[in-house]
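== chain A ==
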Amino acid sequence: QTTIKIASISPLSGGQSNLGTQIRNGVQLAVNEYAPLFKKAGFNLQLVPYDDQADPATGTAAARKIASDRAILAVVGTLNSGVAIPASAALAPSNLVMISPANTANQVTDRGLANMNRIVARDDSQGPAGANFIMNNLKAKKVYVLNDKTAYGEGLAAEVEKALKAKGVTISGSEGTEEKSDFSSIVAKIKLTRPDAIYFGGIYNQIGVFIKQLRGAGIDTPVVGGDGLDSSELPVIVGKAGANNIYYTTVAAPLEALPAAKTFATSFQKTFNTPAQGFGAFGYDAAKVTLQGILDAARANGGKVPSRKQVQDTIRKGTYKGLLSGEVSFNSVGDRKAATLYVIKVKDGKADLETSLPVKPPKN
Partner candidate 1 sequence: MVNSAASSSAAVHQPVAPSTTGAAMLELNDVHSYYDHIHALKGITLTAYEGEIVALIGGNGAGKTTTLRTVSGMMKPRGGTLTYLGEDIAGKPAHQTMQMGMSHVPEGRRIFPQLTVRENLEVGAYTITDRKLIEERVQEGFAYFPRLRERENQLGGTMSGGEQQMLAIARALMVNPRLLLLDEPSMGLSPLFVEAIFDIIVKLNREHNTTVLLVEQNANMALAIAHRAYVLQTGEMKLSGKASEIAKDESVRKAYLGDD
Partner candidate 2 sequence: MELSVLLPFIVNVIVGGLILGFVYAIIALGYTMVYGVLQLINFAHSEVFITGAVVGFEVFRILQDSTMNGYLKLLIALIAAMLVSGLLNVLIERLAYRPLRGSPRLVPLITAIGVSLILQDTLRFLEGLQGRFDLTYTLPAGFGDKFCSTNSTCAPVGDFLRTIGVDVQLKDVILVVVSLVSLAVLNYVVNRTRLGKAIRAVSQDRVTAGLMGIDSNLMISATFLIGGALGGVSGVLFGLKFGTVNAYSGFDPGIIAFTAAVLGGIGSIPGAVLGGLLLGVIQNLIGVMNIFGNLLGFANLSTIDASYSKIGPFIVLVLILIFKPTGLLGKSNVEKV
Partner candidate 3 sequence: MIKTTVHPGPAVPGSTSSILEVDGLTKEFGGLTAVNAVTMHVPKRSIVSVIGPNGAGKTTFFNMITGIYAPTHGSIRLDGRELVGLRPDQVTEAGIARTFQNIRLFSSMTSEENIMVGRNARLKSTFVDAVLRTRRFHESEHEAREAARIMLDFVGLSRWRNEIATNLPYGDQRKLEIARALATTPQLILLDEPAAGMNPRETEDLKALIRRIRDELGVTVCLIEHDMRLVMTLSEYITVLDYGTKISEGLPHQVRNDPAVMEAYLGRGAAAGEYGKEERANG
């Protein structure tokens, strides 16, 4: 029995470890699920998780290390686009495929690397989707745009702002903040400028605190965000009372909507003793794509261990169905060909599907 390994790169310690652990756990779940299949094919399947601490340099070092372990055939990662970009570059020379469960920044695939793929939407489709929703559904004329000053949040917010401006919507404010606790000055500014809607590119644990303080100051303006808000923790942080009028775009349908997701959520909870969140589901999906790709490549290789190049090419070409987020196939640069963006509405602390719209990457 030959051992085949896949690796995950995500922040397992440090401030973003909550999300990073979700990814790792999602991948682990998929690996557990696929291990029997691999066994049948004559392989011993293992996961090696790496911690990038959300730091590009650490991530790159991990990637180089992964590249040197020839038993590793594919990588699932990362959480942060800022890490994905250099890490995928470090993996590229050894044709080691990387499937991202979370990175939405345009640059991730815009560089045209053969090994970099993602199952999430790009910011330049997520941004306009958010913008369209703000204009068409919320009918906002004046929007306040915020971001968290990370590669992801700022990139997404910039896309939203671009799309809004193009349609003649007034941007009453646009700024970034790394603050995680005190938003009183921003809330005051919002109170002063009275926008019709607020867009915040960032992650739920920051935005949640912001919304809580916003609602506490008596402002009920709708808040819109991207996939960073896709977490069951969001309403908990905001608090039942204020968890209204929040919308976000995401590529995964709400877990409750899918029967498969229900099973996933229960087994996730059972295995790891924490509830599954959006990124857990993405990690799971990305790993499934990866593992299915490896199996396919092995089959094509006559049941022998495929080369990394074979895995890389197979995955780029393949089509994967029945995932939590629907069907996955990649275009020439590794963007998901057709994804559905769901707009989720949080009302009274409950996330419900508001609308859904199909999105396509710029290239095909």
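Annotations
Operating definition for what follows: contacts are C-beta pairs under 8 Å (C-beta built on N, C-alpha and C of every residue); 3 or more make two chains touch, one makes a residue touch a chain; residues count from 1.
In picking the candidates, the idea was that all candidates are chains of the complex that A comes from, given by their letters.
Everything quoted here is computed from the prediction, not taken from an experiment.
Here chain A touches just one chain among 1, 2 or 3 in this complex, the one numbered 2. The touching residues of chain A, when paired with candidate 2 in their complex, are 13-15, 17-18, 21, 146, 149, 173-182, 184-189, 191-193, 205, 208-209, 212-213, 216-218, 233, 236-237, 239, 273-275.
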